[in-house]
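Heads up, one of the protein chains got dropped from this complex, but the rest are sitting where they should.
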Amino acid sequence: MKLKSLGLAAWLLGTCALATPALAQVNIGLLAGITGGAAAMAPEIIKSYEFAVKQVNDQGGILNGQKLVGNVADSGCKPQVAADAATKLVNVSRVIGIAGPMCSGALLAAANSATIPAGVLLISPAATSPEITTLKDNDLVFRTVPSDEYQGQALARTLLSRGTQTVAVSFINNDYGKGIAAAFKKEFEAKGGKITAFAGHEESKSSYRSDLAELAKGGADTLVLLDYGDTSGLTILREAIENGFFKNFVGAEGMKTSAPIKAFGAENLSTFIASAPIPAKSQALDIFNAAFSKAGGDVNGSYVAPSFDAVFLLALAIEKAGGDKTKLPQSLRAVTSGKGEPIMPGEWKKAKELIAAGKEIDYKGASGSVNFDERGDVPGSYGLFKVSGSDYEVITEMK
Amino acid sequence: MDIFSFVNFFLLPGVVQGSIYALGAIGITLIYAIMRYGHFAHGDLATFGAFTALFVAGLLGLSPYAALPVAVVVAALLAIAIDWLFYAHLRRMPKIITTIASFGVALMLRSVVQIIWGVDTTSYTRGISRPENWFGIRVKPHELVTLLVVIGLVIALHLFLTRNKWGKAMRAMSDNPDLALLSGIDNNKVIAMTWVIAGGLCAASGFFLGLNTELRSLMGWNILLPTFAAAILGGVGRIEGAIVGGLVVGVTEELSVLVIPSEYKMLSSFAILLVVLLLRPTGLFRGKIL
Partner (left out) sequence: MDWLSFTIYPVYLMIFMCIYGCLAIGLNIQWGYAGLFNAGLAGFFAVGAYTSAILTTSEAAGRLGGFDLPFPFGLAGAMIVSGLIAWPVGKICLRFRSDYLAIVTIGVAEAIRLVAKTEDWLTNSARGITGVPRPLGDLPYAQAQLAYLAIVGLILIVVYLLIERQAHAPWGRMMRAIRDNERAAVAMGKNVPVRRLEAFMLGSALMGLAGGLYVHLARTITPDAIDPMLVTFLVWIMVILGGSGNNRGVLLGAVIVWIIWSASEIVTDQLPAEFALKAKYGRMFLIGLLLQIVLRFRPEGLLPEKLRRAPLSEGALSPTGHGARIQAPHKEI
């Protein structure tokens, strides 16, 4: 037995040594929950990651014309899978930075057991749990998506300012739904709104009509549905519209996907609005949307803009740090300080030249300001959207 | 709460959901009765059936209802193939080994669905179907179809089991296998017949689950626990028990939100299962205890 495991260790060591990449490329990890609970979002996120990698390589590559290689790995939306994948990325693929993972539990495990001890920079585009804010991360964990805390509050204020005083709240019982619902409730009630019903639900039940009947009892005609638009959120929205439980529906960025439009048609979604951590109007977003849809991406895919930003920022930080792993966090802060020549999404060549010339640059994210605070969070700017045709259209900016 | 909202929002969804469970539970109870093991790949076979219907409907441009018979046949054949490939050689071993094998089959079926159709949520029909109002009772057309087809299938199955030679052979096998073998019943044919029925009903349950909501790769695995609860509540080996069990489990799940937080709604079928095992392990209709 012992001999066997020794032999095994030797074999593994051998494979790892062989797998060490050649020096003509720079490796980064692209983690996404390809399998598991959030798998429906993964394809577009990966497309967005790889779109960013392609833009870097098409415009002269990274550092001295080296190729940026994105190693896609599955975080499974599960802590064990994510920790395993991150360990492989860090130690076998030998990446110097990672974009992802998507789920907060997966991020906590991957960061704690692999990337933080290894000193590898990690930028998540979709993990929104407030727990990540307080992680002891040696300044190695960042995210391009704001914490749920902010979005829940912003949504509450926006609804009140639009004259909605009474709502029922239904949230998916996971870290995302629970976090954002709690923040919403606190802010909404503090500012004088009334919540008639507040209930969580499990995903993947096939009928939620009894849940909806309970929620509708209090007499609110607006349902705040904090869920994902391609899983149980879709079912609930369908059943609520079909049975006329509520008149108006409000979602957050999890609901703002193409799935409801595809499933119900825009004509049935005239009273559906959703918030998203996307600025109501920004030149950076327009540039990204145009380029990404030209490349065959779905600009309404969940978290595609933050995903692009995560990879693009990683590349900028690597360029700025000259490929030195230990300097990545400070370089990342340097390219997002808010000072210097603005860089739009996709302007890799310009950024590269400016960095080479020793000038300050400031990246303008497609997902809004990516000026990180001292804990690696972004402040977040939000827009409120409604359905128009087969697409979402901005109604107003959220504060 | 007035009577209409009780019927519309609690009873009716419960009955629809329950009849979907019942279709699955009939298969489980038949397999228990004739082969005497729990078949844990049942949920994922239902998923496969649902996606087959989607595929056929999309390929031929048919309405999903027209694709249902095709899916039923495909799933029935698949069930026989699975039995032949993975279960047949285990028949002489303790039954629990086949149960373990069925876990493996569940896994394989699920990954086949995920490889072929991906993991996105899809649905058979686009758009919203608003319920029709029948004197205050609101029924959607596909709910009505679900109930009618389930009733039809159950009647057909009942006639088959009581009138047809093979149906009688299956019942004989379930009641007393030794006597059945002695009187010249072909063991293999009865088993194949059981798989055809169980597989076909399974595909139908997956189809109706998808029709009433959406199609997902994990939809079948998620209804496995309530389906087993229904079969055991009805009494193992009892077709009528599986139907009543399915309805009870379905309605209880919907009613449970009145008393427990809806986060725990999924546990109501588990609670039923525990109560039955504690108080009346033979189930409502005096089934077998294995």
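Assorted remarks:
A and B label the chains in the order they appear, each numbered from 1.
In the analysis below, contacts are C-beta pairs under 8 Å (C-beta built on N, C-alpha and C of every residue); 3 or more make two chains touch, one makes a residue touch a chain.
What you see is a predicted model; the values in this text were computed from it and never measured.
When you scan A:Gly61, A:Pro125, A:Pro146 or A:Gly179 for touch with the missing chain, the hit is A:Gly179.
Of the listed residues A:Leu31, A:Val56 or A:Ala83, the one in contact with the hidden chain in the full complex is A:Ala83. From the options A:Ala52, A:Ala106 or A:Leu384, the residue with contact to the chain not on display is A:Ala106.
Counting the whole complex, the residues of chain A in touch with the unshown chain are 1, 4-5, 8-9, 12-13, 15-17, 19, 34-37, 43, 46, 50, 71-74, 77-81, 83-85, 87-88, 90-94, 103-106, 108-109, 112-113, 117-119, 129-131, 134-136, 173-179, 200, 202. Touching residues on chain B toward the chain that is not drawn are 34-38, 40, 85-86, 89-97, 99-101, 103-108, 110-112, 114-115, 173, 177-178, 181, 187, 224-225, 228-229, 232, 261, 263-264, 266-267, 270, 273-274, 277-278, 281, 289-290.
By our rule, only the chains that are shown with their structure count from here on.
Chain centres here are Cα means. That of chain A falls 38 Å from that of chain B. Contacts from chain A toward chain B in the complex involve residues 35, 39-40, 43, 173, 199-202, 204-207, 209-214, 217, 230-231, 234-235, 238, 241-243, 259, 262-265, 268. Considering their complex, residues 1, 5, 8-10, 13-14, 16-17, 20, 114, 118-121, 123, 126-131, 138, 140, 209, 212-214, 216, 218-219, 222-223, 253-255, 257-258, 261-263, 265-266 of chain B touch chain A.
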